[in-house]
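One protein chain omitted, others in place.
Which chain is which? They are A and B, in the order written, and residues in each are numbered from 1.
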Amino acid sequence: MTIRALEKVSVGQNGVGAFILQCIKMDIHYCDQSGSSRGMNSFIKSELSKFAALNPQIEFAVSPRPRKHPLIIGHYINGKQKSICVRNMHALQILKKVELLRDSSGEKTKKVNKPVTSINESVRGVWSPYHGNGMPV
Amino acid sequence: MRRIPRLRRPSGLTSSATNISRPIAGASNITQAFAPFSSSSSRPAITPRTTPSSSSKPSHISRFYSSQQNPTPAQEQTHEPGTALQTDVQPTARIVDEFGEDLDLEGEGLPVGPFMAPRPRAEAARREEVADPDYEPATTAAGLKKVGGVADWWQQPDNWAPEGDFVSFRPREKVVASSLIDAAVRRAVIETFALRQIGREDDLVGVWPTTVSNADLQHLLAWDVKCAEDGAVTLGGDATTVADGLTWKDDQDSGDYAAVPEALTADEAAALRETWDQSWKAISLSDPRIRFAVTKRVFQLTGQLVPDHQLSSITTVKTLLHVLKKPPKPVTFTEEVQKRHPELLELPNVTFTPRRVTRGDKEIALGRFQLMQDELKKRGLPAHGHGWASKGGDLTRMSGKM
């Protein structure tokens, strides 16, 4: 016997009625001297203003981190952080990484090994041993 | 190419002691400077005397006297254990006795040109030679004044006078102010074209003196220099007087060391720049002699050297100014962003921090720092830093410094 919950009128899903960007903040760290930050520095100068203007929901905090490789840290609504080291990347490569962080949900990356993922309830329901007529052994 | 450098006039900065040809023309100077020492060997005692090269510079004399007042460590050792009444004459006389009369005592410990050689070693008087019966020579080092070696002898200003410093054709400080570069280029252009008008072609590649009073320079820069459509240059002043100022006069060399004409300030140059006719920037520098003279003079006045590979692109004054006036590099990245990318700072969702964001900064931003400080105070712990534990203590211990 399967159990069936009450039928829902609608399922809450980000993007159905309203879309809330999961990324709330990005820390952008660079270094003044080191060569691995050259691409990052040019990213801040050339790309960041455009990107920040297009994504007003995200707060960008730019600060130096001397003698370290450049780093981007994304902060998410679920309290998680994701950081990407962007050493020796050029500005457009860094832009891709920033977009990746923006589009990320903040969840841990999971292995998707099923062909179909769905949030719809199973038609057959969930089998329960305590419901229905017990089976005599 | 000649192997012996041609003797040039000094760069004309201040005095003969600081001319650039001095190192090259060394041989004659040595004999001059050394002659008085050897000729005065019969003098028994040290008397303050100045060398010919320093006769016009009272600083030498005062330096000499001050070194007399402060006895050298060797002399002090002689004095200290015994009475302070010990005179200078005794050790001096001793040395003279020992080394004979022909010893050149006059030059010892005296300035040689702008440099001061260390005092020759003096020996303490033996006990039996001292007349004072209370004299007790020291037997241990305790209580004696510590004297050092001569490791930093030349770092002491008394021993190396500024007149002894190397003087280059290039000024010691590079001029970077835009208005001063403008003024230097204009001065160079006026001087070069003045020489050309007079017809002194040979002097175009020579070294010109830089000594011009501030008022004269301002007057010169205020000339109405114009460039006609056909490239003809009108200086708007008397070329002969300018050209006369570019020849070396003998009395210029013997001028006082301190008599440096006050330099033009950036504000004065900027005020002058407003009055200039814009056509002066179109003056052609395509003649290689003119170009060489102008760039050389600008290098002498400002220290800004036009790189060789850019020389061929300099055709007018305007292109020269463009090459010379490179904006200085911003020191930090944040400064650069503030100066050149203000649009980034205007965005409401972008914040720039000029310093590294530390753990403490994050706590302050959260409003938790105050609480932490209170708790630390309650426990008697330092609010900042590590308290008694020094930073990097392990490192100093491991390197054997502790």
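Observations, loosely collected:
Convention: contacts are C-beta pairs under 8 Å (C-beta built on N, C-alpha and C of every residue); 3 or more make two chains touch, one makes a residue touch a chain.
Everything that follows uses one rule, which is that contacts and distances are computed from a predicted model.
Missing from the rendering is one chain, named in UniProt as "Large ribosomal subunit protein uL4m" (options: "PRELI/MSF1 domain-containing protein", "Signal peptidase complex subunit 1", "Large ribosomal subunit protein uL4m" or "Cyclin dependent kinase 2 interacting protein"). Across the complete structure, the visible chains that the omitted chain touches are B. For the chain left out of this panel, the touching residue among B:143, B:157, B:199 or B:307 is B:307. Note on the undisplayed chain: of the listed residues B:135, B:169, B:248 or B:369, the one touching it is B:169.
Across B:131, B:150 or B:331, the residue that sits in touch with the chain not pictured is B:150.
Touch with the chain that is not drawn comes from one residue among B:190, B:207, B:221 or B:269, which is B:207. Contact between subunit B and the unshown chain involves residues 1-5, 8, 11, 20-27, 29-30, 33-34, 37, 104, 107-110, 112-115, 117-121, 150-151, 153-155, 160, 164-170, 172, 174, 205, 207, 288-289, 292, 295-296, 299-300, 303, 305, 307-312.
Just so we're on the same page, only the chains that are shown with their structure count from here on.
Of all the residues in subunit B, the ones that touch subunit A in their complex are 332-334, 336-337, 340-341, 343-344, 347-357. Residue ranges on subunit A touching subunit B, taken from their complex, read 27, 30, 32, 41, 44-45, 48-49, 52-53, 55-66.
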